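Structure provided below as structure tokens; questions to follow.
Yeah, one chain of the complex is gone here, protein chain that is, but the others are all in their spots.
Chain lettering (A, B, C and D) follows the sequence in which the chains are written, and residue indices restart at 1 in each chain.
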Amino acid sequence: MSPDLLNEFGKAFIETSWMMSIAVIFAIIIGVPLGVMLFVTREGMFFENKFVQQVAGTIVNIIRSIPFIILLVVLIPVTKLILGTSMGPTAASVSLTVAAIPFYARLVEASLREIDRGVIKASESCGASPWLIIKDVLLPEAKPGMIAGLTVTIISLLSYSAMAGIVGGGGIGDLAIRFGYYRFQNDVMIITVIILIILVQLIQFIGDKLAKAASKK
Amino acid sequence: MSPDLLNEFGKAFIETSWMMSIAVIFAIIIGVPLGVMLFVTREGMFFENKFVQQVAGTIVNIIRSIPFIILLVVLIPVTKLILGTSMGPTAASVSLTVAAIPFYARLVEASLREIDRGVIKASESCGASPWLIIKDVLLPEAKPGMIAGLTVTIISLLSYSAMAGIVGGGGIGDLAIRFGYYRFQNDVMIITVIILIILVQLIQFIGDKLAKAASKK
Amino acid sequence: MIQIQHLTKRYKNTTAIRNINLTINQGEIFGIIGYSGAGKSTLLNCLNLLEKPTEGKIIVDEEDITVLSEKEIRKRRQKIGTIFQHFHLISAKTVFDNVAFSLKAAGKSKEEIHFKVPKLLKLVGLQDKANNYPAQLSGGQKQRVGIARALANDPKVLLCDEATSALDPTTTDSILHLLKEINRNLGLTIVIITHEMEVVQKICDRVAVMEAGEIVELGAVYDIFSAPKHPLTKEFVQSVQSFTLPDRLLQERKGTIVKITFRGDSAENPIISETLAHYPIMINILHGQISYINDKPLGTLIIEAIGKKSDIDAAIRFISERTKQLEVLADVA
Amino acid sequence: MIQIQHLTKRYKNTTAIRNINLTINQGEIFGIIGYSGAGKSTLLNCLNLLEKPTEGKIIVDEEDITVLSEKEIRKRRQKIGTIFQHFHLISAKTVFDNVAFSLKAAGKSKEEIHFKVPKLLKLVGLQDKANNYPAQLSGGQKQRVGIARALANDPKVLLCDEATSALDPTTTDSILHLLKEINRNLGLTIVIITHEMEVVQKICDRVAVMEAGEIVELGAVYDIFSAPKHPLTKEFVQSVQSFTLPDRLLQERKGTIVKITFRGDSAENPIISETLAHYPIMINILHGQISYINDKPLGTLIIEAIGKKSDIDAAIRFISERTKQLEVLADVA
Partner (left out) sequence: GCTSTSTNDEKKLVLGATAGPYSDQLKEGIVPLLEEKGYKVDIVEFNDYIQPNIALNEGEIDANLYQNRNYLKNFNEENGMDLVPVFAVPTAPMALYSDKHTSLNDIDKGMTITLPNDPTNLARALHMAEHYGWISIDQSVNPLTASEKDILENKFDLNFKPIEAAQTPRSLSDADYAFINGNFAIDSGLQLEEAVDLERTQEDFLIYLTVRKEDKNSTFVKDLEEAYKSKEFLHYTNENSKGYVKPPYQHEMEEGQ
């Protein structure tokens, strides 16, 4: 591999990491509360609220409905507003983030739904505030599931990030597409795919370990 | 909307339904057993098998590593072999299927992991064959989670299917991209996105209902 | 203190509780017994509003708590401890943190939590399991965590759903002793569901007997045990006072077999002695039990009276005048 | 029939079972008692290999089952019924299907299943809950499903982990009766963990007492109850034979208070009568209990002997010669 190519890969790797980190961080910061909100406003839960449930659920579904490439386009004004530019990896990460949040929120909600109702009821019986129940019961109990969900989210995002090239975001996937695919540089293609595979294996491995460590059952 | 465009939408809808149906059916037929396999070969489970677990896990991860757009391309020879053609919605559904299977398999595995170990142990204590345990304990117990996972899978597939245009697959998402993105026809874009939103809402709604009906907790 | 009025709870295909009226007094230990599935747990869960009653009111301190706001309910719950039949521990938290959760719920400070949790764990004998997770505990240990958790906030009312069902007798005794002590010293009101009649005997003041969602008998424990009225109550009482004689004994008997029930003071009088002093018969104690409920003796003896028929008859008359109840099980062979 | 040799089970930070040696005979009802956390459930789970022992062998029918293949283990398990402490029902299946599962596991036909399940449900009194899901059952109902499930395949060995802990006394009695019947008629071997000493009394032949992972006492139930050796055993036996007299009685006593323990035949002789016939004293029965374990009586009486000091002393001597044990609790005031 030429030093030039090595350089390219280095750059692409950094771009991917950068985009992913931003998206993942926001997916956690916003997706978790959103998932919790979707859960605690469900029927029979302590913040039961059909309206919020419906509205939040619909917004989440709307975002998930839009093909990523369209999302990229639709979000250009927003990206521009936030970052002052709608190009480059940071700009791409805005769309990735927007795609990641509802995706992860749904997985968080699904994990929360697996919690034994009795445990929640028992916590309520202590007179604990909803906030404390969320913090000390729901989140810890759902942690293994939420970690597994995050693994799924990150891996899906990695696949999405290949489309970041549309707005000049770069990254490993884009390298594979632009050079490997469009320019028939099979070596680039193979190397990028291998890098991606290693990355995914690593993410899955770490995710599994963390989920197992978090599970006290 | 011109009758021509209406026609386009009708066609796209049928194409999407067709692609999705194939992919979803195979995701269930193959993804469920694969997910079960990933689970029952885990440490401490009755088919504990590090080798199978690792190999299956790695294959699943490899497929999930590859950006969908690359997968579409890589699978062309396979598609050609299976279908005799590498174009059109049916051809696109091959790649969709290949992407859907490992995706769903992981979600199935995650649902299975949420089952109370004690219940599995108790079933083992009856001397039930692994096959019976899978059929009568694991699958029923994980059913709500598996339905929720299928909802997530279908919605993600819908988003992936937008990329089917690369191999001339068509479909609603492709319509959005072709007209909305490449031809700057915002009206088409908005209509397709609305159709997608309605579809996703519907899928989510049905998925939620089914999951709730399946949950006996 | 707690007034339950016309309480009904229906599930889709079952009515778990039917129009229950009940008053539980401040500071008493109130037992609830009944067949499995009678609606005991459901009644208890209505008391802390974990189940919304379908109909009826629950009046605590002159307020109907079924219509309170969420926030007020929370406030009240901090003063109600509940021990659940199925424990319901937070599986992702250690024993320590499970108990600490209760204290946090009541807004206690970190220092207070670190001071109090070890004390509570010691109380239930789990000091060395503080860092275990629930999955690493035995059934009884889980139950004890549940007890510690329920007691954490010095509740005014303690609801116990089979609080000792998974515990060995020694631990059960020590827990009951503990509850009784708190009840005496702090005036804690305790509602206790149990199927262990000994538990009722040992600590309850009053007891309600439930069947198919209704209360079929209600009274002071001593009365229920000494004079059960409803067939179900009789059955339950008998289960702890079962006096079935082995067949062999009945066949080989030489005299008349009589079952005598003592109540209250009569148990303290030397009836057997007096009888023997008055009549020239022999008395053999075949079976029996005397227990003290609320310091009042309640006893049953099955005796064999051997001697002349006329003497025996006279003796039986003599005894029956002096005791609550007398029953001739088998006449002289 | 089941030989446990040097069995040890270690968890990360606890040794749940320490070098246990035990033989359980064909057709006996074997009880295991002990404090919560003593390792009882762990021992039981080793017997059906749900927990892999860390060390030691379990020999059943001259074969070490710890080294069997998965398939053979399955085959054997079909003849071992297990009732779990925490029920472990399949939450997604109805009561009917939960029981049917066991039969399916043994490869029974559809017809057989449809014939047998209703019978089993009737046996445990759940015929009208056949279509309920576990979440719609009360604790005791769940436990009964577990019992029906364990009995489904006419097992040769039944392992019961607190099989009646969630049941009311009447249901407990009927279940115990059922078990005893099956044990008699079909030669079923039953290993029963319980903390209810009455259960041990009522149906066990032998009993092992566990403490901290070890068996500290082992013997026939009658011996354990009548002459417990280990302090723990004494504690447990006392818990069902607690003879603490109310303080008031002790203070107001007029004579000497004596505790007499009868064993075996001595319980059937009219000792009190004979004593009264020989000595001019009055005897008042203050407390006591006589129960029949395997048809042999075991009794304890606390009596107050009122009379002249010399007569009382002579009477006590007379009694102590004729009974197992006599203890003077309080001398004449």
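The rule is simple: a contact is a pair of C-beta atoms (placed from the backbone, for glycine too) under 8 Å apart; a residue touches a chain by one contact, two chains touch by 3 or more.
Values in this document were obtained by computation on a predicted structure and should not be read as measured data.
Visitor: Which of these, A:52, A:76 or A:197, touches the one chain of the complex that we don't see?
Guide: The one listed residue touching the chain not shown is A:76.
Visitor: Taking the entire complex into account, which one of A:41, A:61 or A:86 touches the absent chain?
Guide: A:86
Visitor: Just to verify: which one of B:88, B:130 or B:144 makes contact with the chain not shown?
Guide: B:88
Visitor: With respect to the chain omitted from the figure, which of A:50, A:183 or A:209 is a touching residue?
Guide: A:183
Visitor: If the hidden chain were put back, which residues of chain B would touch it?
Guide: Residues 73, 76, 80, 84-88, 163, 165-168, 170, 174, 177-179, 181-185 of chain B touch the chain that is not shown.
Visitor: When the complex is taken as a whole, what residues of chain A touch the one chain not shown?
Guide: 4, 8, 73, 76, 80, 85-88, 165-168, 178, 181-184
Note that only the chains that are shown with their structure count from here on.
Visitor: What whole-number Å value describes the gap between the mean CA coordinates of chain A and chain C?
Guide: 54
Visitor: Send over the residues of chain D in touch with two or more other chains.
Guide: 86
Visitor: Tell me, which residues of chain B touch at least two other chains?
Guide: Counting only residues that touch two or more other chains, chain B contributes 116, 217.
Visitor: Would you pull the chain B residues touching chain A in the complex into a rising list?
Guide: So the residues of chain B in touch with chain A come to 57-58, 61-62, 64-70, 73, 103, 106-107, 110, 113-114, 116-117, 144-145, 148-149, 152, 155-156, 158-159, 162-163, 173, 176-177, 180-181, 189, 193, 196-197, 199-201, 204, 211, 217.
Visitor: Can you check the complex and tell me which residues of chain D touch chain B?
Guide: 45, 48, 50, 70, 73-80, 82, 84, 86, 88-93, 97, 101-102, 104-106, 133-135, 149, 153
Visitor: Can you check the complex and tell me which residues of chain B touch chain D?
Guide: Going by the criterion above, the answer is residues 46, 116, 118-119, 121-129, 132, 136-137, 140-141, 143, 214, 216-217.
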